[in-house]
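Below are the structure tokens for one structure; questions will follow.
Every protein chain except one is present and positioned as in the full complex.
Per-chain residue numbering starts at 1, and chain names A and B are given in the order in which the chains are listed.
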Amino acid sequence: MSRSEITIQDIEPLIPFSRASTESFLTGRWSGRKPAWVEKTSPCREACPVGNDIARAFSYASKGLIDEALRVYREENPLPGVCGRVCYHPCEGECNRRHFDEAINIRGFERFLADKGRVAVEGRVPGGARREEVAVIGSGPAGLSAAFHLARRGYGVTIFEALPEPGGMLMYGIPEYRLPKAVLRREIGYIRRMGVEIRTGVRVGRDASLADIRKAHRAVFAAVGAHAGKRLALEGEELSCVMEGIMFLRSMAQGERTEVGRRVAVIGGGNTAVDCARTARRLGGEEVRIVYRRSRAEMPALAEDVASVEREGIFLDLLAAPRRVISRNGRVSGIECIRMELGPPDASGRPEPLPVRGSEFIVPVDTVIAAVGQTPEADFVRESGVRLDGRGMIERLPGTAATAIEGLFAGGDGAGARAFVADAIASGKMGAMAIACFLEGKDWRKELESHRIGKGPSFSFHHFMHPGEDRVDLKHVVPYESLNTTCVPYADRSDNPPRMRPERGIETFKEVSAGLSPGLMEAEISRCFKCGTCTRCDLCFLLCPDISIGKAGNRGYEVKVDYCKGCGMCASACPGQVIEMGGGR
Amino acid sequence: MRQLLAGNYAVAEAVRLARVQLVAAYPITPQTPIYERLSDMENDGTLGGIMMRTESEHSAMAACISASLTGVRTFTATASQGLALMHEMLHFASGNRVPVVMCNVNRVVAVPWAFGSDQSDSLSQRDTGWLQFYCEDAQEALDTVIQAYRIAEQALLPVMVAIDGFFTSHFIEPIEIPDQASVDAFLPRFAIPTRFDIEDPAYVSNVVNPEQYMGYRQRSFADMEGTRPIIEKANEEYRELLGRGYGVIEAVHTDDAEIVLVTSGAMTSTARVAIEALRAGGVHAGLLKMKALRPFPTGEVQEVLKHVPRVAVLDRNISLGKEGIWCQELKAALYPLPRRPLITGYIAGICGADVSPDMIEQMVMRALGAREAEALPTWVRRGETW
Partner (left out) sequence: MVTEATEKEYMRPGHMACPGCGEATVIRLVLKVLGEKTIVVILPSCVGVISATYPHSTFAVPCFHSAFEIAAPTASGIANALKIQGREDVTALAFAGDGGTFDIGLQSLSGAADRNDNFIYVCLDNEAYMNTGIQSSSSTPQNTWTMTTPGGRRGRKKKFMQIIAAHRMPYAATASIGHPQDLMEKVRKAKEIKGTKFIHTLCPCPTGWRMPEHLSAVSAQLAVESRLFPLYEIIDGKDYRITHRSKGLPVSEYLKIQGRFRHFTPDDTALLQREVDEDWEQLLGMTKGCRG
């Protein structure tokens, strides 16, 4: 009895059996359009004076790679723990998310990275290390930043710091409750571990001469800051209990507790004034007021710090200017002020405050603190031929960190940079690049242009260090309209909460603001669009109906030109606007 | 083992003995006892396979086809409207070259609505590419279903086994039920390779171009022709192993016949009686029972009828605009003969209307006396002259 002897070979000719792959049809020829993955720049990065690659850091953080995210920040900024607490966050002002619901708490994120991430300190480049030595005068944010970037580039750097500890205004001008010194010391410590030498207690012009320093170093970067407080120029100013704000804060930073009375008036509207007021409050001042000649909108201090002022029970006496200090028995008993009104803009571009005739009034106070502006102590540069301008700032050649004297560079508050920490750090970075170009025979203009971020003025030092990498189009900033936000859920922004109630806060110098909890931070990280950065979300890879996108390891994704029909679905769906469709029809 | 069984139950026994693995069906009178008996067998484990209770006959055939492609032995049964509903799937089964076996319990097709035996349902599907066998009684039904699997699985073409509604399906006869071992010896287990092979995946039955389509049809045509020796061999072996064989036709008293009556299905039993009576009365009448419709047994029919002067064809069906279908088929088969019999067509028993032996005798006598061929068939009714 024969069994069924039919095999598949018998069956195949009977009905259509198709095994040939459709891969023989090169459907890529249907269209010349093909996608390219081109990472771009986020508007936050463009706005950041330091040029932090914020979107990329968020991208790493969204995958739990906190250390990597921190490393991305430290490609541009050596002081994320500082900036994450005190920066005026222009990034948030340009954040694309603000058009969707609310801007991301980018500053809180930077702080989170600095507090939670681990730093692998990049040392000097071994072997091919450059032999040149560079001197930096001043260890404030500009000086530290310059030293950091120069050390990364392989230079030997020595910082000369006049005060007992490094940090400049960060150490001596920002109180503990806003920037804990442990955080600052830790970040300065990382810079030291890179091989940067910091010599404290050396005031150039007194303990060391600029000429000697210039002899011993191939280039010098002067970042002396602006630590000399302007005088009030008022009658009665010479009395005790009339203090200069910078000195007041410096004493506090050095652990010397200064006595203040019960009623304190702080003259000025910038962060120094605000910090003096908040410090006075903590030292026992019961009636503390800030007297400022313009209105709230013109106060240079950060809005959130001004809000803290009110929360801590400090009175804002706006549109008021002091006329004279009143004394009794050789002690301050009050100040006479006059009401101001805002006139047309003055030289600074802000409305000029004009006194209102006949509106004088007297405020009883026992302590007056003046915080009406700072100038640099930079006389020592004159011996080298560098000039100081009308405001006492070190004069530089336009658009650069170089002075008129070859080999001598300047930056930070002392050279007239914008008086914010981030801008000082940016200035130091600019100085480092200028010096590197000077020593390496490069055209600094070309370099600046090449590494400029968006419209500028910030630039990427990382890009300067690794120009061949070409991984991001620094000039192309991603506008909100080009993002695909269809699937993004609305979510509230998480702000850093206060650590304690204001009534408790003023009893101590402990840090007022707390970091974001892991849960809230995670939520905030997921809110970030990561504009222009490929987060390897796989959406394009999964969406492609023609199986024409492949994974390319570190390079992300690549297109299979033989099969891609150029539909552009991937480009339109990409949440970060990374994909560009190119080629003809 | 001998048992008194109705035709439907005989078919169910055949399905069990053939070790069918999957049955997909939908109830319709007069098929339902097959469906119900198989359900009982599934329930008590004697079937050994899976029953799919589909929501229509069209889906039943669809499931049989895909299950067969996957690699199991399948069965379905239907009638009348159900078969008509399955029409698309009949083409589908044949085109896919699957060895599905189906029992069609012949019943008239609506409209008008009625439920009697009539071969219009299966005959009108003769062009769908199935082999078709018509059974005279319950025993033949059982034997033919078993043989059908052997034939189908060698030919890779589907096979329809037709039995008369009520006359065969519901009438009880003494049936010889073969033992499993004998059937196993005749019919091996299903061993056709799956067409869905994970290791060597293929896309089965995708679209072809006109030239390719024609090629596949021609191949099927050739393979349908190739079933003739397969059918013959199956019939011989079945006869050897189980003692019964039916051939593709059966010729009775045809050697000296002046007239041969051609019938199929249950009516053949009545015709046998009529022919004996006629012969006893001196008429040289013979009988040709048609078992196979597809492939049409042209050679066998020509051989039997080539010297017969007259033929009467009894059709329990009608194709409007022409004549009875068996008559059409027969005329086409006899056309090449140098001398063709004079053929008279009769339409009788539509919807199971009664056809008695004397009516058949009358038909034969009238055909014997016919002087010329008639353009149209004659409709035969009890109590009427025609």
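Here, contacts are C-beta pairs under 8 Å (C-beta built on N, C-alpha and C of every residue); 3 or more make two chains touch, one makes a residue touch a chain.
Since we're looking at a predicted model, the values are computed, not measured.
**Q** Of A:Thr22, A:Asn329, A:Ser348 or A:Asn554, which residue touches the hidden chain?
**A** A:Thr22
**Q** Using the definition of touch stated at the top, determine which of B:Val208, B:Cys351 or B:Ala370 touches the missing chain.
**A** B:Val208
**Q** At which residues does chain A meet the chain that is not included here?
**A** 16-27, 30-31, 484, 486-487, 489-490, 538-539, 541-548, 550-551, 560, 562-563, 565-573, 581
**Q** By the contact criterion defined above, which parts of chain B meet the unshown chain? Give residue numbers in ascending order.
**A** Interface with the chain not displayed, on the chain B side: 21-22, 24, 49-50, 52-56, 58-60, 62-72, 74, 88-89, 92, 194-198, 201-209, 212.
We adopt the following convention: only the chains that are shown with their structure count from here on.
**Q** Hey, how far is the Cα centre of chain A from the one of chain B, in Å?
**A** Their C-alpha centroids are separated by 90 Å.
**Q** Which positions of chain B touch chain A when the two form their complex?
**A** 95-97, 153-154, 156, 185-186, 188, 190-193, 195, 197, 200-208, 212, 216, 219-220, 223
**Q** Which stretch or stretches of chain A touch chain B in the complex?
**A** Interface residues on the chain A side: 1-4, 6-8, 11, 13-19.
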